[in-house]
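Have a look at this one.
Note that one protein chain is taken out, while the other chains of the complex remain in position.
The first chain written gets the first letter, and so on, giving A, B and C; residue counts start at 1 in each chain.
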Amino acid sequence: MGDLALAVVVLSGFVVALVAPTVTRHRHNAAGWLIALLPLALTLYFVAQLPRLARGEVLTFAAPWVAELGLAFSLRADGLGVLFALLISGIGTLIVIYAGGYLHGNPFLGRFYAWLLVFMASMLGVALADNLIVLFVFWELTSLSSYILIGFEHESASARAAALQAMLVTGAGGLAMLAGLLLLGQVSGSLELSALLTQGDALRASPLYPAALLLVLLGAFSKSAQFPFHFWLPNAMQAPTPVSAYLHSATMVKAGVYLLARLNPALGGTDLWLYAVGGIGAATMLLGGYLALTQTDLKRLLAYSTVSALGTLTMLIGLGTSLALKAMVVFVLAHALYKGALFLIAGAVDHATGTRDVTQLGGLARAMPITASAAVLAALAMAGVPPLFGFIAKELIYEVGLELGVWWISAIVASALFTVFIASTIALGVFFGQTRHTPKHAHEAPSSLWLGPVVLAGLSLLIGSAPELVSAILIAPTVAAISGKPVAVKLALWHGVTPALLLSLATVLVGIGLFFARDALRRLLAPLRWSGAEQTYALALDGLNALARGQTRVLQNGYLRRYLMTIVLATVGLTGAVLLNQPIWNQLSNLPWETIWQDARFYELGLAVLIVLATIAAVVSPSRLGAVAALGVVGYSISLIFLAFGAPDLAMTQFTIESLSVLLFVLVFYHLPRFTRLSTSRARVRDAVIAALAGGLMTLFVLLAVGVQFQPSISDYFLENALPLAHGRNVVNVILVDFRGLDTLGEITVLGIAALGAYALLKLRREKIE
Amino acid sequence: MNSLILQTAVRYLLPLLLLFSVFVFGRGHNEPGGGFVGGLIAAAAYALYAIAYDTRAARQILPIEPRLLIGFGLLLALCSGMLGVANDRPFMTGQWYAFALPGWGKIELGAPLFFDAGVYLVVLGVSLTIIFALAEE
Amino acid sequence: MAAILSALLILVGTFFMLVAALGVVRFPDLYMRLHSSTKSATLGVGCVMLGAAIHFNDVGFATQALAITLFLLVTAPVAAHLLGRAAYLSGVPLWEHTLSDELRGRYDQVTHDLASTDTK
Partner (left out) sequence: MIITIAFGLLSAALFLAFIRLARGPSLPDRVVALDLLASLSVGWIALYAVATNQPIFLDVAIVLALISFLGTVGFAYFIAKGAVPWQQS
């Protein structure tokens, strides 16, 4: 069983989510603080586990479910898992408190908390899952909760469209990822991550590796908004700010990065991994940063910079060197802290002034001192200025860049430039400079709104100035988990004057310079907007709708004849295709044709000819009832043939069915409108061809069936056991009622349903007439 | 149709047909016949009656609503299947009870017969539901 | 003796059936065909059934054969009557050389009463 506590931790979010709406209804104001107790407790639990992890222990929990399929609800918390779990529950606590203030008075706050907790629990599930399928289920749950949270203001059409877009992109990616995970499970022989990670070489060598990798990457890239799937993240800013801060910057969008980090020991190290993950990561890093330059809305600005940060993380994992992995882990933590803080500040500013447009904001420091101080700290961390933790992260990234070569370092420096520009826009632009008129008079946000940013910015400062606090117990086990082997981690604020230090100093200065030339910059870059990815998404969606409309018009056009024709043609096509590549010709030829002719009595042949003639009469007859009469003849002749081959039961049933169907035909035709226009000759030819095809196929079937010999002849079994077992001499009825009773039960149920259906339709028709 | 000759003919034919249909159903286990044919013949009898008189009259001589017949038939078929389960044998295994009837000798009654009766009722119910619905106007 | 009788009966019966079919084909109008189809076919089947009963000389099967003949004797005329009446009322013409049509003008379709004298 392992640590039951692990399972309780993961599933507690779902339980409390059920309770959240009622709690909010009774204690509206204190709800935020009350519900925040859960994530707080989870954070403390994870912090308490850190020493055990530092010693290399791993927490596990497994509840077997379907052993044959390798399905089990199994969790595993190692360094990487706990780091993310800490991020999720820690920031979760602050977000829940923040949401209490931000959405105060909103009637749907209870539902908001419920879905926020569902998200938190499923995100914990993703971080701690050991079984691939459990990981996938939680993965899809995060997409689902993100869909509902983005579309929280369901009245606004743009929120709904953004939610749908996010859902479709991440959902489709998730589907591809499932295929990839199953392939991995197939190749490695087990669905458990712990087992899978030991099969690295087998996986890398297998022919399925490229396919599995690309499929998994599809899932990871769509979730972590990598190029070309990045467009859904800025649109997801329609969501309330706590959601943007929590899901779309700190935790959910990092699920893809987490997955890549988790699979690195198994899949990493190959050229495909380097170019796909590293390349796409670098491209997203640059694209995100570049697109952020021209944004004026505070949250979209932060969203694009998050895209760029995610690109950096993906690139670092792609590079795969132990330094790069160390840099990645440090940057994950640093980014979560400062980006989370900045988003919350953006929310507070929006809450206080009523606008998020950077060009209309300025000089808010005097009105919102605490928020301003937290903003400055967070912006400095983002820009990578010592003694903030962000500086250490950037230093490491610069060292990785320098180590790898001019191309990588120039890309990193460029994106760092963009980041500094954004940081200064937020810190300097919004809070300093001359104050401008804003829709709502700016006032200091309530305590619940500035608590989050202050804590996060404070942590950034604390860890920055004393990195050894986290390096041993948190960073080291995580890097070990990612690289698959223990790695020594020594973080320090000061490395002496190194090229990385000079570079970062220069970047900060140039970045601030860029800020002061922001208006010129925006005018220059405005025409170079690029939204190709979003257009393709829109095109794909319209194409899908058009396809659906076209297909429905063709297949469901209301004509019964058309449905019948489609069914017959499909059957003939499919079975015909299968039959044609069977050796049917020699099967047919070695049928005992001579014996068939010998014992065929002339009156049976007479009947056969009668059937053919009657069918022709039925087809040719101008009046519908004439055709019914001809069909009657066919029915009677077939019944006689049944009799001639010794099946009295069947003959009896067929005769009765024949008469009843004649009666039904008569009654139906009595109600049907007079067909003024009989079908055109072209239609009759087409119908004749279709009928001939179907008839030919059926004849082929019958002939082939005659040829098939059932080795252990079932009929002997029935013949022998009819009397002793089932006390009946009429084997046909015994089979129907006793041996194959279940089938008959099914058949009569179907009959019953069909009758009810017919009755309902007829009743409906009569009401329409009255 | 208000043809007197047909109505008198049907008044005698109906009991004959019903008797014959139960007879065909009854011996279904050993000679040709069974629930399905029996049900159809009974349905034909009632249809004939509905044509000779009208559906309202036909509904009167039928003890219960045809749709309920379907329900009863299915229920009967299911219960006869459950008999097997009652004797902790798999579902649908035939259970046979032999007992002697004074004057007729030993006869055997079994679950499959009830199942067959269920089939009889369902087939009758199905045919009549559709025929009466069609012939209603 | 019995075998010969049953064979004879079967042959006669089949012959009458053939006559019935011939009549149905050859007769000029519907109403004559009804005669041939009903009477001659029933007679044919009756004979064959009798032949079969004798052939099997078993009481049970004899009653069955008899029952079939009885059923046919009951249902065939009623069917013929219905068909003829429906055809006449829906206007199927008689043979042009028909000598007399006693029903014309005496049956009021609406009130369904049959007058004994010509009402028109």
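Here is the rule we use: a contact is a pair of C-beta atoms (placed from the backbone, for glycine too) under 8 Å apart; a residue touches a chain by one contact, two chains touch by 3 or more.
Just so we're clear, the structure is a prediction, and the values are computed from it rather than from any experiment.
Asker: Checking the contacts here: which visible chains does the omitted one touch?
Answerer: Those shown chains that the absent chain touches are A, B, C.
Asker: Kindly state which of the options A:Tyr559, A:Trp585 or A:Phe602 is in contact with the chain not pictured.
Answerer: Residue touching the absent chain, from the options given: A:Phe602.
Asker: For subunit A, which positions touch the chain that isn't shown here?
Answerer: Touching the missing chain: residues 601-603, 606-607, 610, 613-614, 617, 622-623, 625-626, 629-630, 632-633, 636, 639-640, 643-644, 648, 651-652, 655-656, 658-660, 662-663, 666-667, 669-670.
Asker: For subunit C, which positions touch the chain that isn't shown here?
Answerer: 6-7, 10-11, 13-15, 17-18, 20-22, 24-25, 30, 33-34, 37, 41-42, 44-45, 48-49, 51-52, 55-56, 58, 61, 64-65, 67-68, 71-72, 75-76, 78-79, 82-83, 85-87, 89-93
Asker: Need a quick check: the contact residues on subunit B for the chain that isn't drawn.
Answerer: Within subunit B, the residues that touch the unshown chain are 1, 3, 6, 13, 16-17, 20, 24, 31-33, 37, 41, 44, 47-48, 51-52.
Everything that follows uses one rule, which is that only the chains that are shown with their structure count from here on.
Asker: With chain centres taken as the means of their Cα atoms, state the distance from subunit A to subunit B in Å.
Answerer: Centres of subunit A and subunit B (C-alpha means) sit 54 Å apart.
Asker: Considering subunit B alone, which of its residues make contact with at least two other chains?
Answerer: Subunit B, residues with two or more chain partners: not present.
Asker: Would you mind listing the residues of subunit A that make contact with two or more other chains?
Answerer: Where subunit A is concerned, no single residue meets two or more other chains.
Asker: Going by the contact rule set out above, which residues of subunit B touch subunit C in the complex?
Answerer: 1-3, 5-6, 9, 12-13
Asker: Which positions of subunit C touch subunit B when the two form their complex?
Answerer: 74-75, 78, 81-82, 85, 112
Asker: Would you tell me which residues of subunit A are touching subunit B in their complex?
Answerer: 648-649, 652-653, 656-657, 659-660, 663-664, 667-668, 671, 725-730, 732-734, 736-738, 741-742, 744-745, 748-749, 751-752, 754-756, 758-759, 762-763, 766
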